[in-house]
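Only one protein chain is missing from this complex, and each of the others stays in its spot.
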Amino acid sequence: MLGYIIRRILAILPVLLIVAVIVFLMLRLSPGDPAAILAGDAATPAQIDRIRTELGLNDPLHVQFITWMGQLLQGDLGTSLISRTDVWTMIERRIDPTINIALLTIFISVMLAVPMGVIAAWKHRTWADYLVMTFSVLGFSIPVFVIGYIFISIFSLQLRWLPVQGYTAPSEDLLGFFQRAILPALTLATIYIALIARMTRASMLEVLNEDYIRTARAKGVSERDVLFRHALRNAAVPIMTIIGIGFALLIGGVVVTESVFNIPGIGRLTVDAILARDYPVIQAMILLTAGIYVLVNLLIDLSYSLIDPRIRY
Amino acid sequence: MEKAVQPASSSQWLLGALSLPRRWRLGAAPIIAGLLLLAIVLATLLAPLFVTHDPLAMEATKRLQPPSSEYLLGTDPYGRDMFSRVFYGGRVSLLIGVGAALVSIALGLIIGLIAGFFRTADAIIMRIMDSLMAIPAILLAIALVALSGASIGSVIIAITIPEIPRVVRLVRSVVLSAREEPYVEAATALGSSMPKILIQHLMPNTMAPLIVQGTYICASAILIEAILSFLGAGVSTEIPTWGNIMAEGRSYFQLNPGLIFWPGLMLSLCILSINLIGDTARDLLDPRLKKREA
């Protein structure tokens, strides 16, 4: 087990190194120029070129890459080319909303989607099943921003139950946090619920046909225990996996919901950095999201053996 | 169970997650979906025959008009006819969807076959694929579009690249299990060359899951295009797509909801039917599933 964990953690390093190379090359080979963005509308090409030199953007590519790697190894993510702010600081200030809303989203999704999937499988081919499945196909078919706008117009503008925008940290004001985070989380959760509910249903359907379930039922185990103790436990591995895979979808959705609800999170930070060609910020953010993705999936893989004792590494 | 934990099979799980109630698969739903998709495709292709305006013709004095007998769905912020744009927009959205599906399948197939057959290439290819999968698809796509400039081609490529790893994994896993099959071993023993074996024996085996995967890529490509447009990284407004029509209308969502509603409805119906057809195709084409059902 321990050996397996160490091997998996070591395997993360080459993945991140390749991500770093891909991102670096992609940015440097692109036509954008942060110096021109920095200089504004009235600058002349000569002035822009002087700024490029000052920023080190006229150095040969390999020099720039080695410099960046050296910084990374010292735990330094660099400084934003545009605002001259330390990239760590920028991420620190923005990460709290994203993480909190993502956690709320995952919580809502799992709490809603797993029972939905279980019920759909249990009441297979009834209206409940069709309702769940209709929802889950719809969840895949509507763009995230449209869902966000619909929620805003219903809950914030028509009913006036919730604020329209912004973010309050839970440490500052817990109620305020929920008031502002619930709509973005629900928006993000739509596609996630669709994904998890379908997986849960499919996985439960397979398990419910197994002999031991029939045996359990025959032995008079209550229906709730059959579903949640026996069946769900055995169906859990694919469900966990889909939560991990869906994590990438979540990061993608964050970018959009942060724009719609005006949340100062890292999704918007990354898109803004891409549009402004702020290389150090883009590099750091993509490495960070890739690292989180890999870690989450590692944790999920490891959790299999906890859920399902038959799995050993 | 052991096998299920292998990362290679996560794509099958994704497919599994997308499955639908069985009665739908075999009943009316896929037929309705098929007819709906056919109707949407025909309507966009035949748009020139029935739309009332040039989808690009601007009239500054007729901006943001409500629906009327002249402009059936009103006009957009440039004073262009929404009715025409929604149908013409479908052409490009579908082109992007189908294009992304075909390109990612083609590239993924080639890379996956190579990875499946050559152990030396396998390690390197799969590490690169793991890395690509770790980068969030939307961020990668925005960066790629910003990098190469926004055209239909670059949008297709930007959507394709993050999709390739999934196809590669799918193909590779099929190849890995198939190469142990007696008929492939026999073919190798009889001296068939590698490329020939690939084409004759393995391609047919990978086709079924690929077609299914293709439909899902097509649906998600149409959605991603909409998100790219929303974030300001889509194709030109002179090339209407459902995505950029919605993106242009989004500032007016509260005043003219139709600007988002109509293209959004078409897009959602289209994706809905593609997904339903994908599910049906998966059930019909997957031999293992047939066995299980039997």
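Going by the order they are written in, the chains are A and B; count residues from 1 in each one.
Heads up, the rule we're going with is that a contact is a pair of C-beta atoms (placed from the backbone, for glycine too) under 8 Å apart; a residue touches a chain by one contact, two chains touch by 3 or more.
In this text, contacts and distances are computed from a predicted model.
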**Q.** Chain not present in the shown complex, as UniProt names it (candidates "Cytochrome c", "Molybdopterin synthase sulfur carrier subunit", "Aspartyl/glutamyl-tRNA(Asn/Gln) amidotransferase subunit C" or "ABC transporter substrate-binding protein")
**A.** "ABC transporter substrate-binding protein"
**Q.** Touch with the omitted chain, as defined above, among A:Leu112, A:Val164, A:Ile292 or A:Ile307
**A.** A:Val164
Q: Please pick, from B:Val235, B:Met266 or B:Ala281, the residue that touches the omitted chain in the full complex.
A: B:Val235
Q | Options A:Ala42, A:Leu73, A:Leu159 or A:Ala218, residue touching the unrepresented chain | A | A:Ala42
Q) Which of these touches the unseen chain: A:Pro14, A:Gly78 or A:Pro264? A) A:Pro264
(Q) For review purposes, identify every residue of subunit B that touches the missing chain, sorted by number. (A) 56, 58, 60-61, 63-64, 77-79, 146, 149-150, 231-238, 250-255
Q | Absent chain, residues of subunit A that touch it | A | 31-33, 36-48, 50-51, 53-54, 80, 82-85, 90, 93-94, 152, 156-157, 163-166, 168, 172-176, 259-262, 264, 268-269, 272, 275-277
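Following the convention adopted for this analysis, only the chains that are shown with their structure count from here on.
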Q | Mean-CA-position distance for subunit B and subunit A (Å) | A | 21
Q) Which residues, counting only subunit A, touch subunit B once they are in their complex? A) 14-16, 18-19, 22-23, 26-27, 29-32, 124-125, 129-130, 133, 137-138, 140-146, 149, 153, 157, 195-196, 198-199, 202-203, 237-238, 241-242, 245, 248, 251-252, 255-256, 259, 270-271, 274-275, 282, 285-286, 289-291, 293-294, 301, 304, 308, 310-311
Q) What does subunit B use to touch subunit A in their complex? A) 1-2, 4-5, 7, 10, 13-14, 16-24, 127-128, 130-140, 142-144, 146-149, 219, 223, 226-227, 230-232, 243, 246, 250, 253-254, 257, 260, 264, 267-269, 271-272, 275-276
